[in-house]
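Sharing a structure here in structure tokens format.
Every protein chain of the complex appears in place save one, which is left out.
Moving on, here comes subunit A:
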């Protein structure tokens, strides 16, 4: 299911503060994510997982090292180019969903497409298709406040897929969800993996491993383990296990 390198980092570093207050959130890590791979990044709180995700998605600039996405170096890009990159090539899923309260589910999903300059009609068609894919087409006109946590996260995943991104970056996507909702999201990620979508998931949740091809463990800003998971290949997700 995996192919050539889609996302790569060399000597990637992000430091905060200076002197005795210096914090190495990400400390000279190297990474290569092939297209179609589902990568889970795990580790304790404060180990630098989220910072790594922000650096890979162009939300933050590194203080050292280089990042490539689909062969294009992104750490040197202008703010405008980064915005275009996020719009066209990257989909984000956040722990806190970050849906716009005042927009309905379908309007949230079509947000990226409208920003990308798609026609309102085409953006709506795509959004409805994605909501159908995540099983929420009957909730399209509901405001986020009328949706459960799991449903909100599924809307957020649909939004992340709106512009057919090269990679979806998910930051603790199940962190705010109960078990049932977590299972819904895991199933969705499994579907994406099966469909060949490149995924990088930062998580505390060991059940994510069930849908990942590979798992990296981080501690104090560095990778301490990088495992290929053979178990991810087959079988449906059930309660976090295959």
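Please note the rule applied: a residue touches a chain if its C-beta (ideal position, glycine included) is under 8 Å from a C-beta of that chain, and two chains touch if they have at least 3 such contacts; residues count from 1.
We adopt the following convention: contacts and distances are computed from a predicted model.
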"3-isopropylmalate dehydratase small subunit", "Acidobacterial duplicated orphan permease", "LacF_3 protein" or "GXGXG domain-containing protein" - which is the UniProt name of the missing chain: "Acidobacterial duplicated orphan permease"
Omitted-chain contact residue, chosen from A:123, A:136 or A:168: A:123
Touch criterion as defined above, residue of A:38, A:112, A:174 or A:203 at the omitted chain: A:112
Residue of A:66, A:84, A:129 or A:219 in touch with the missing chain, whole complex considered: A:84
Hidden partner chain, touching residue among A:62, A:144, A:173 or A:221: A:144
Hidden partner chain, residues of subunit A it touches: 54, 59-60, 79-80, 83-88, 92, 94, 96-103, 107, 111-120, 123, 144-145, 152, 159, 163, 176
